[in-house]
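The other protein chains are all here in position, but one chain of the complex has been omitted.
Entry: chain A
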């Protein structure tokens, strides 16, 4: 599984000197449970790369005597636990960034807290990291917190993980313990999808297999931690080969002769002469110059900060994304995303937040929390809200469409933060999974005067009474009687009748299956609006298909849909033939007639089934009214 390039043994005696093979920067984070030794490990890395100066060591000795937790030894954790409160409490309460270098690489390490309540800080450290060092206490093995951190690391797009099985000295350098922990991790590994996983038995306190190879574990033949960090090949992750993305950061207009678009390339490569497109508007142009302080360049790639000029004037400002016309980002005002909630105040669906994505800031609301993610197992859990450190999967709706990629495709154009409009606090981090088409999945924002308030004023509970049955079954007659009775009782009602609606709203629809579905969809949506207005809505439609009746039921809340099956056998209805339609259908003058040459799918479990062979229409209507009073839809 692990991809390890050839390694040069770490030359312990020499101080690091820069050489030609500069591999750039590796950003990594250390994570793991409380007391697994994260800060000690970083202290050890600093010590082993000779990054510590004499005055720092002297101050460490002083601090060790005062705060130390390891007897007479130097407490390496004190090097990195910077804030006074942390030193007093002996825990790390915030992300600390540390720096060291070897002859091959410069390292930036984020030391993140192990306490569960500080998950947000771990996510912060992970957001800029290429690799995660997951510390595991050899005595404890894989804990829930280990899984949690592996999940967060994977969710934030970290592709490489190191299992640093620490305190191996405390289990007598036992290979069995190591093997067991690695096997336990690998059992879950498919969840995470890391590109590489390397497991190294270490003792951060004594230095085994950190910077120096351990004498105590001849059974371990892999690299030391430092060798691995120096050697790991990140070229598989390079964004330079992906489609060009350039979030415009600032428009540079020093005078009338120059108009440049400054920004940092988020992915891909651009050359002077290349065509680009403004993702949001579809406007195209050609790149004239790539301007830098050091002179124009012919091409520029991911992570470079440049200024582009174009061959023509187009509508383009901060927040727009320039892209290659051949592979454009999505443009939508709705998408589904993972959210990590970072504020003490819980997430509220429908509440307006500000979303910052790339260089753009736009109004946003969480329209629907699909589920919360149980982080140890990645199982979805039903939830109405997210609390601090919760992770959820949600639909978001924006004030206007934006251009974006999925986070998986691009960590810059697929990541966002949510900002509270009133406190300006950063309340959440988000990773876009996919865009949603317009007009689906949109949920209206909660209003002060709501459905319950409107209905309460009328002494009723809003509902759809959905009458279904064959043509001529008596639906409209019964529905009409029910409405009259409710009206006399002072209830506020509205009747949507199939024939009447087809003269207006649905006059453009025929009787094909597709048109019947659309017919029902429109009626169901209309019924929903009336329900929202607090009304009792009577819908009298043949509505022959179960799926569409289910769609109508799903549009309103539970308990707001009463399916009434007017159960009149075909032969009875056909014998009545009030409108002479069966006759025409039999003669072939009407196509797709329900019951004749188009199917009727009878309800399997209607809320009310009316057997029209027993009692007249008046009696059937009474039965429905009684039902409504009984169930509290109407006062008596």
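The rule we apply is simple: a contact is a pair of C-beta atoms (placed from the backbone, for glycine too) under 8 Å apart; a residue touches a chain by one contact, two chains touch by 3 or more; residues count from 1.
Rule of thumb we're sticking to: contacts and distances are computed from a predicted model.
Engineer: Just go with whichever of "ABC-2 type transporter transmembrane domain-containing protein", "Sulfate adenylyltransferase subunit 2", "Cation:proton antiporter" or "Molybdopterin synthase sulfur carrier subunit" UniProt uses as the name of the absent chain.
Structural biologist: "Sulfate adenylyltransferase subunit 2"
Engineer: Give the residue, chosen from A:47, A:76 or A:96, that touches the chain omitted from the document.
Structural biologist: Of the candidates A:47, A:76 or A:96, A:96 is in touch with the missing chain.
Engineer: Among A:356, A:433 or A:623, which residue is in contact with the omitted chain in the full complex?
Structural biologist: Per the contact definition at the top, the residue touching the missing chain is A:356.
Engineer: Pick out which of A:146, A:214 or A:412 touches the chain that's been left out of the picture.
Structural biologist: In the complete complex, the chain left out is touched by residue A:412.
Engineer: Check the options A:155, A:210, A:291 or A:479 and report the residue that touches the missing chain.
Structural biologist: Per the contact definition at the top, the residue touching the missing chain is A:291.
Engineer: Using the definition of touch stated at the top, determine which of A:262, A:314, A:505 or A:617 touches the missing chain.
Structural biologist: A:262
Engineer: In the full complex, which residues of chain A touch the absent chain?
Structural biologist: Residues of chain A in contact with the hidden chain: 15-18, 22-25, 53-56, 59, 62-63, 79-85, 87, 93-99, 101, 105-106, 108, 120-121, 123-124, 127-128, 249-250, 252-254, 258, 260, 262-264, 291-295, 297, 303-305, 307, 318, 342, 354, 356-357, 359, 411-412, 415-417, 419, 424-426, 429.
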